[in-house]
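Heads up, one of the protein chains got dropped from this complex, but the rest are sitting where they should.
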């Protein structure tokens, strides 16, 4: 059950990675690679921090979702103008699942609540961050026009609460993941955002074009 | 005492990270994240190389400086044109402290002098490097117009010398850190630099604009 949820989450992120590869004009192997980095990167970083050999490399089954994702994107390439939005949608689905599973893994390792929340957030934003950094675009994580890390943080915090209240089960876990997904997607749709890092500035005056993609206007 | 110096160094680097977030138009959570990466990244990389679970994730107190730094930058955002210079100043302060503490940690792990110096340099330049890579700008580390890694290398080498001569104490350590800071800042002020990687070229003919920021002219 747990591993099935993981594989689904990896697949969502891997699709986001392969769509990014399509958007940037990379080839099919690059698509598998970028899907793998996006789907498995967050978990690998988490396992390195937990100082254990990444589970990913123990079981070849973890490499099936990236290959499937790259083939799906190859077979059903969407129109160019939809690519960026689709990357964000699949990314949001992976975000929702991983903030919950990453936090659970940290809790099973007896980490304190604060660190468990952080590891959940790192697991869920790490893959997408690596995807963007390797693709040489400014990470979506930092986009000031919507909510990203905050959605993961809400999911991780609720997971810690459910765990300590003893009410954690598959259904609750799935609900928490769905909520984090919903927050992220709603923020994209309705333009919810977090205040800027620079408190005194107007939103319209960053010093450099920080983000790419059709829906940005600065 | 040791942990207090570490926390101060983390705070300096975290301010540099949050200022970068401000400069690039990121939001407040991105500011905390980038400050955390910049302040804690060098130490995490060092601990991964030492093959131990990063100390950062054992004690939640390490996450206080990045939060404080992001709040400070939010409350007291400087004028835009000063941002790049301020990033460099706080970065230099972190550099000075971390080349000394990173080297000491490697020496305590019985590493040979050469590796200890290298780990000190990696600890001190790693956070800023990760900050720049994640922010999608060319790393300050590679700027050919001033001295960066060399300042850390001087600090690390002096730390190894002081350790093997048995004269290492808080005062000496602080002095070494201050010296590395001074070298870095002086190189920015007076344009000290290291020869270019390409020996035969004139300084004015790199193939691509390698760096951004107001004080570069090529």
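Chains: A and B, in written order; residue numbering restarts at 1 for each.
The rule is short, and it goes like this: a contact is a pair of C-beta atoms (placed from the backbone, for glycine too) under 8 Å apart; a residue touches a chain by one contact, two chains touch by 3 or more.
Because the structure is predicted, anything quoted here is derived from the model rather than measured.
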item	value
Among B:48, B:67 or B:178, residue touching the chain not depicted	B:48
Full-complex contact with the absent chain, from B:8, B:55, B:71 or B:141	B:141
Hidden partner chain, residues of chain A it touches	18, 21-31, 33-34, 44, 48, 51-54, 57-58, 60, 63, 70, 73-75, 77, 80, 83, 133-136, 212
For chain B, the residues touching the chain missing from this view	48-51, 111-112, 114-115, 118-119, 129, 133, 136-139, 141-144, 148-150, 153, 193-201, 205-208, 210, 218
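The definition used in the following text is that only the chains that are shown with their structure count from here on.
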item	value
Centroid distance [mean C-alpha coordinates] between chain B and chain A, Å	28
